[in-house]
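Complex shown without one protein chain; remaining protein chains in place.
Moving on to chain A:
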(Lines give C-alpha, C1' and ligand atoms only; values in the text may rest on other atoms or scores of the structure.)
Protein backbone atom coordinates (compact mmCIF):
# COMPACT_ATOMS: atom_id res chain seq x y z
CA UNK A 1 0.00 0.00 0.00
CA UNK A 2 1.22 3.46 -0.88
CA UNK A 3 0.04 6.37 1.22
CA UNK A 4 -0.20 10.02 0.27
CA UNK A 5 -0.54 12.63 3.03
CA UNK A 6 -1.33 16.32 2.73
CA UNK A 7 0.60 18.79 4.87
CA UNK A 8 -0.23 22.46 5.13
CA UNK A 9 1.82 25.32 6.46
CA UNK A 10 -0.31 27.46 8.76
CA UNK A 11 0.10 30.08 11.48
CA UNK A 12 1.34 28.24 14.57
CA UNK A 13 -1.46 27.28 16.93
CA UNK A 14 0.13 29.21 19.80
CA UNK A 15 0.35 32.52 17.92
CA UNK A 16 -2.11 35.25 18.79
CA UNK A 17 -3.08 36.36 15.29
CA UNK A 18 -3.45 40.02 14.34
CA UNK A 19 -5.76 41.36 11.70
CA UNK A 20 -3.85 43.13 8.91
CA UNK A 21 -4.36 46.87 8.49
CA UNK A 22 -6.58 46.44 5.39
CA UNK A 23 -8.88 44.06 7.34
CA UNK A 24 -8.78 41.56 4.48
CA UNK A 25 -6.67 38.90 6.15
CA UNK A 26 -4.61 38.10 9.21
CA UNK A 27 -1.13 39.57 9.24
CA UNK A 28 1.49 36.95 8.36
CA UNK A 29 4.56 39.20 8.65
CA UNK A 30 7.04 37.80 11.20
CA UNK A 31 4.52 35.25 12.39
CA UNK A 32 5.65 31.77 13.40
CA UNK A 33 4.34 29.18 10.97
CA UNK A 34 4.11 25.43 11.56
CA UNK A 35 2.59 22.30 10.16
CA UNK A 36 -1.17 22.24 10.65
CA UNK A 37 -1.70 20.07 13.78
CA UNK A 38 -4.24 17.79 12.02
CA UNK A 39 -1.74 17.27 9.20
CA UNK A 40 0.81 16.14 11.81
CA UNK A 41 -1.68 13.50 12.88
CA UNK A 42 -2.16 12.44 9.25
CA UNK A 43 1.62 12.11 8.77
CA UNK A 44 1.95 10.14 12.00
CA UNK A 45 -0.76 7.70 10.89
CA UNK A 46 0.96 7.15 7.56
CA UNK A 47 4.38 6.69 9.17
CA UNK A 48 2.94 4.14 11.60
CA UNK A 49 1.56 2.20 8.63
CA UNK A 50 5.04 2.22 7.15
CA UNK A 51 6.59 1.06 10.41
CA UNK A 52 4.00 -1.72 10.66
CA UNK A 53 5.06 -2.73 7.14
CA UNK A 54 1.55 -2.10 5.87
CA UNK A 55 2.63 0.83 3.73
CA UNK A 56 5.56 0.63 1.34
CA UNK A 57 5.89 4.34 0.68
CA UNK A 58 4.66 7.56 2.27
CA UNK A 59 4.46 10.61 0.00
CA UNK A 60 3.89 14.01 1.58
CA UNK A 61 2.29 16.72 -0.54
CA UNK A 62 2.04 20.40 0.27
CA UNK A 63 0.46 23.25 -1.63
CA UNK A 64 1.86 26.62 -0.66
CA UNK A 65 4.63 29.20 -0.83
CA UNK A 66 8.37 28.54 -1.01
CA UNK A 67 8.54 28.14 2.76
CA UNK A 68 6.15 25.19 2.59
CA UNK A 69 9.27 23.20 1.72
CA UNK A 70 10.18 23.50 5.43
CA UNK A 71 6.83 21.98 6.36
CA UNK A 72 7.45 19.15 3.90
CA UNK A 73 10.90 18.69 5.40
CA UNK A 74 9.27 18.25 8.81
CA UNK A 75 7.02 15.55 7.35
CA UNK A 76 10.12 13.86 5.91
CA UNK A 77 11.84 14.11 9.30
CA UNK A 78 8.80 12.46 10.89
CA UNK A 79 9.24 9.57 8.48
CA UNK A 80 7.65 10.31 5.10
CA UNK A 81 9.78 9.02 2.20
CA UNK A 82 9.56 11.88 -0.26
CA UNK A 83 7.81 15.16 -0.80
CA UNK A 84 5.91 16.93 -3.54
CA UNK A 85 5.71 20.69 -3.28
CA UNK A 86 3.09 22.44 -5.40
CA UNK A 87 4.43 25.95 -5.22
CA UNK A 88 2.09 28.91 -5.32
CA UNK A 89 2.13 32.47 -4.08
CA UNK A 90 -1.64 32.53 -3.68
CA UNK A 91 -2.43 32.73 0.02
CA UNK A 92 -3.49 29.28 1.14
CA UNK A 93 -5.34 30.45 4.26
CA UNK A 94 -8.12 32.06 2.27
CA UNK A 95 -7.57 32.87 -1.43
CA UNK A 96 -6.73 29.35 -2.57
CA UNK A 97 -10.01 27.66 -1.63
CA UNK A 98 -10.67 24.09 -0.58
CA UNK A 99 -11.95 23.10 -4.02
CA UNK A 100 -8.79 24.35 -5.74
CA UNK A 101 -6.61 22.45 -3.28
CA UNK A 102 -8.76 19.34 -3.75
CA UNK A 103 -8.31 19.63 -7.52
CA UNK A 104 -4.56 19.96 -7.15
CA UNK A 105 -4.38 16.98 -4.81
CA UNK A 106 -6.60 14.94 -7.15
CA UNK A 107 -4.22 15.67 -10.00
CA UNK A 108 -1.19 14.68 -7.92
CA UNK A 109 -3.04 11.52 -6.85
CA UNK A 110 -3.77 10.65 -10.46
CA UNK A 111 -0.03 10.81 -11.15
CA UNK A 112 1.06 8.98 -7.99
CA UNK A 113 -1.90 6.56 -7.68
CA UNK A 114 -1.72 6.07 -3.89
CA UNK A 115 -3.94 3.47 -2.22
CA UNK A 116 -4.78 5.67 0.72
CA UNK A 117 -4.83 9.44 1.06
CA UNK A 118 -4.77 10.79 4.59
CA UNK A 119 -5.41 14.48 5.23
CA UNK A 120 -6.05 16.48 8.38
CA UNK A 121 -9.76 16.98 8.99
CA UNK A 122 -9.28 20.73 8.62
CA UNK A 123 -6.56 23.35 8.74
CA UNK A 124 -6.51 25.72 11.68
CA UNK A 125 -6.29 28.85 9.51
CA UNK A 126 -9.31 28.71 7.15
CA UNK A 127 -11.11 26.07 9.25
CA UNK A 128 -13.25 25.02 6.28
CA UNK A 129 -12.78 21.27 6.69
CA UNK A 130 -13.88 20.58 3.10
CA UNK A 131 -10.75 19.51 1.24
CA UNK A 132 -10.89 15.80 2.11
CA UNK A 133 -14.52 15.37 1.08
CA UNK A 134 -14.07 17.36 -2.10
CA UNK A 135 -10.99 15.32 -3.01
CA UNK A 136 -12.85 12.03 -2.53
CA UNK A 137 -15.70 13.31 -4.69
CA UNK A 138 -13.37 14.47 -7.45
CA UNK A 139 -11.58 11.11 -7.40
CA UNK A 140 -14.85 9.22 -7.03
CA UNK A 141 -13.51 7.13 -4.16
CA UNK A 142 -14.88 6.46 -0.64
CA UNK A 143 -14.28 9.01 2.08
CA UNK A 144 -13.90 8.40 5.82
CA UNK A 145 -13.80 11.72 7.62
CA UNK A 146 -13.02 12.66 11.26
CA UNK A 147 -11.19 9.38 11.79
CA UNK A 148 -10.38 8.40 15.37
CA UNK A 149 -9.17 4.96 14.36
CA UNK A 150 -8.47 3.38 10.99
CA UNK A 151 -8.31 -0.38 10.57
CA UNK A 152 -7.10 -1.23 7.10
CA UNK A 153 -7.37 -5.00 7.64
CA UNK A 154 -11.06 -4.84 8.53
CA UNK A 155 -11.72 -1.82 6.26
CA UNK A 156 -13.34 0.06 9.12
CA UNK A 157 -12.99 3.55 10.51
CA UNK A 158 -14.11 4.81 13.87
CA UNK A 159 -15.39 8.36 13.28
CA UNK A 160 -15.86 11.24 15.65
CA UNK A 161 -19.42 12.56 15.67
CA UNK A 162 -21.15 15.19 17.78
CA UNK A 163 -22.55 12.53 20.08
CA UNK A 164 -19.64 10.11 20.33
CA UNK A 165 -18.00 7.87 17.77
CA UNK A 166 -19.39 5.51 15.16
CA UNK A 167 -17.71 2.72 13.27
CA UNK A 168 -18.17 2.64 9.52
CA UNK A 169 -17.01 0.12 6.94
CA UNK A 170 -15.48 1.42 3.76
CA UNK A 171 -15.80 -0.51 0.49
CA UNK A 172 -12.08 -0.69 -0.12
CA UNK A 173 -9.09 1.24 -1.39
CA UNK A 174 -8.28 3.70 -2.77
CA UNK A 175 -10.01 5.94 -0.26
CA UNK A 176 -9.60 9.32 1.38
CA UNK A 177 -9.32 9.60 5.16
CA UNK A 178 -9.29 12.74 7.28
CA UNK A 179 -7.62 12.67 10.67
CA UNK A 180 -9.30 13.87 13.85
CA UNK A 181 -7.57 14.75 17.08
CA UNK A 182 -7.75 11.34 18.72
CA UNK A 183 -6.40 9.30 15.82
CA UNK A 184 -2.92 9.30 17.32
CA UNK A 185 -0.38 11.43 19.12
CA UNK A 186 2.17 12.63 16.58
CA UNK A 187 5.86 12.17 17.29
CA UNK A 188 8.49 14.90 17.25
CA UNK A 189 10.83 15.08 14.33
CA UNK A 190 13.90 13.87 16.25
CA UNK A 191 17.14 15.70 15.60
CA UNK A 192 18.92 12.79 13.84
CA UNK A 193 15.85 12.44 11.61
CA UNK A 194 15.88 16.17 10.81
CA UNK A 195 19.39 15.62 9.44
CA UNK A 196 18.40 12.46 7.55
CA UNK A 197 15.45 14.31 5.99
CA UNK A 198 17.92 16.62 4.24
CA UNK A 199 18.79 13.76 1.93
CA UNK A 200 15.19 12.93 1.01
CA UNK A 201 13.78 14.23 -2.24
CA UNK A 202 11.25 17.00 -2.67
CA UNK A 203 9.82 17.52 -6.18
CA UNK A 204 8.70 21.06 -6.81
CA UNK A 205 6.02 21.84 -9.36
CA UNK A 206 3.78 24.77 -10.13
CA UNK A 207 0.01 24.68 -10.48
CA UNK A 208 0.56 25.39 -14.20
CA UNK A 209 2.86 22.35 -14.46
CA UNK A 210 0.00 20.23 -13.19
CA UNK A 211 -2.43 21.82 -15.61
CA UNK A 212 -5.06 22.32 -12.95
CA UNK A 213 -7.66 25.00 -13.45
CA UNK A 214 -8.36 26.69 -10.15
CA UNK A 215 -11.85 27.35 -8.93
CA UNK A 216 -12.84 30.74 -7.72
CA UNK A 217 -12.54 30.83 -3.97
CA UNK A 218 -14.67 32.81 -1.59
CA UNK A 219 -14.15 36.53 -1.64
CA UNK A 220 -13.13 37.78 1.77
CA UNK A 221 -15.05 40.93 2.60
CA UNK A 222 -13.69 41.66 6.02
CA UNK A 223 -11.60 39.96 8.68
CA UNK A 224 -12.17 41.11 12.25
CA UNK A 225 -11.35 40.05 15.77
CA UNK A 226 -14.04 38.34 17.80
CA UNK A 227 -15.86 40.83 20.04
CA UNK A 228 -14.29 41.04 23.48
CA UNK A 229 -16.12 39.11 26.16
CA UNK A 230 -18.13 41.36 28.43
CA UNK A 231 -17.37 41.36 32.12
CA UNK A 232 -19.54 39.14 34.30
CA UNK A 233 -21.30 40.17 37.49
CA UNK A 234 -20.98 38.85 41.02
CA UNK A 235 -24.11 37.60 42.69
CA UNK A 236 -24.50 37.76 46.47
CA UNK A 237 -25.69 34.23 47.17
CA UNK A 238 -27.12 31.03 45.69
CA UNK A 239 -30.65 32.44 45.78
CA UNK A 240 -29.49 35.39 43.73
CA UNK A 241 -27.84 33.05 41.24
CA UNK A 242 -30.96 30.88 40.89
CA UNK A 243 -33.10 33.97 40.47
CA UNK A 244 -30.89 35.30 37.66
CA UNK A 245 -30.66 31.94 35.91
CA UNK A 246 -34.43 31.58 36.05
CA UNK A 247 -35.64 35.07 35.35
CA UNK A 248 -32.85 36.74 33.36
CA UNK A 249 -31.05 33.94 31.51
CA UNK A 250 -34.20 31.74 31.40
CA UNK A 251 -32.09 28.60 31.43
CA UNK A 252 -33.73 26.84 34.37
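Criterion: contacts are C-beta pairs under 8 Å (C-beta built on N, C-alpha and C of every residue); 3 or more make two chains touch, one makes a residue touch a chain; residues count from 1.
In this text, contacts and distances are computed from a predicted model.
Missing chain, UniProt protein name, picked from "cyclin-dependent kinase", "Trafficking protein particle complex subunit BET3", "Short/branched chain specific acyl-CoA dehydrogenase, mitochondrial" or "Ras modification protein ERF4": "Short/branched chain specific acyl-CoA dehydrogenase, mitochondrial". If you put the hidden chain back, the residue from A:194, A:210 or A:223 that touches it is A:194. Against the chain not displayed here, chain A makes contact via residues 14, 16, 34, 69-70, 73-74, 77, 188-196, 198.
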